[in-house]
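A single protein chain has been removed from this complex, and every other one stays in its place.
On to chain A.
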Amino acid sequence: MMPIWTKSGEKHAVTLLKVQDCHVLRYISKEESGGKTAKLLVGGKNVSPFSKPESAHEIFKEAGVPRKQKVTTFNVTDDAIIKPGTPLYAAHFRPGQFVDVTAKTVGKGFQGVMKRWGFKGQPASHGQTKTHRRPGAISTNKAAKVYRGKKMPGKMGNIYRTSFGLKVWRINTKHDIIYVNGSVPGHTNCLVKVKDSKLPTYKDCNKNPPFPTFFADGDEELPEDLFDEEIFQFTDPSVTFA
């Protein structure tokens, strides 16, 4: 995470996400998948092919791509279908866009009720016998049972969670890095899924994004760094308030 300053001098914290060897693996049509839209399987981050059996390599061999660590699905409209085997780059996103980021949260192991659900526990003194971090009562007398989904101690973390509506401040096309506002679930160097935001406030925020994606062998030549309009770039002199 890094700080970023706007032209008015305000500081925002920013997370760096690297797009590492992402390729489209397979196209699944609407009828085949049984959903409302067509799907595209995308894989990220190359990994050695020797730790899995040959049967697991079929998808990758069809697309002509080395074995990937993670394969995810994206629901796609029919006009955004991409041929399997095309690489995806960070330039697919543009500064000023809003994005949802999904990842597995940091695993905390078996945790008690105070850390996992934020219960208040009991006082530390004034006669409490062996009861300081316990849940207390778990149901009423009339119910005569414990309801399903009662908050109790258990394994915490290591589940998929999404942060919605994160602004993209800057894109580095040379190293394929996306600068995303705020924090993102997961530990450092974990795998993360980045999608266009589904929030209704940001429905019309994308002005001319590269559609269906940014093709590296196309005619477009992008500069090494793409900045949002409000970012203070370090090539400018210091900020002054007129």
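The rule is short, and it goes like this: contacts are C-beta pairs under 8 Å (C-beta built on N, C-alpha and C of every residue); 3 or more make two chains touch, one makes a residue touch a chain; residues count from 1.
Just so it is clear, contacts and distances are computed from a predicted model.
Enquirer: According to its UniProt entry, is the unseen chain "Auxin-responsive protein", "Large ribosomal subunit protein bL19m", "NADH dehydrogenase [ubiquinone] 1 beta subcomplex subunit 4" or "AP complex subunit sigma"?
Expert: Missing chain, UniProt protein name: "Large ribosomal subunit protein bL19m".
Enquirer: Which residue among A:Lys11, A:Lys108 or A:His132 touches the omitted chain?
Expert: A:Lys11
Enquirer: Check the options A:Ile81, A:Ile177 or A:Leu191 and report the residue that touches the missing chain.
Expert: A:Ile177
Enquirer: Among A:Ser55, A:Thr140 or A:Thr240, single out the residue that touches the unshown chain.
Expert: Going through A:Ser55, A:Thr140 or A:Thr240 one by one, A:Thr240 is the residue touching the chain not shown.
Enquirer: Residues of chain A in contact with the chain that isn't shown?
Expert: So the residues of chain A touching the unseen chain are 2-3, 5, 9, 11, 16, 18, 172, 175, 177, 188-189, 232, 234-242.
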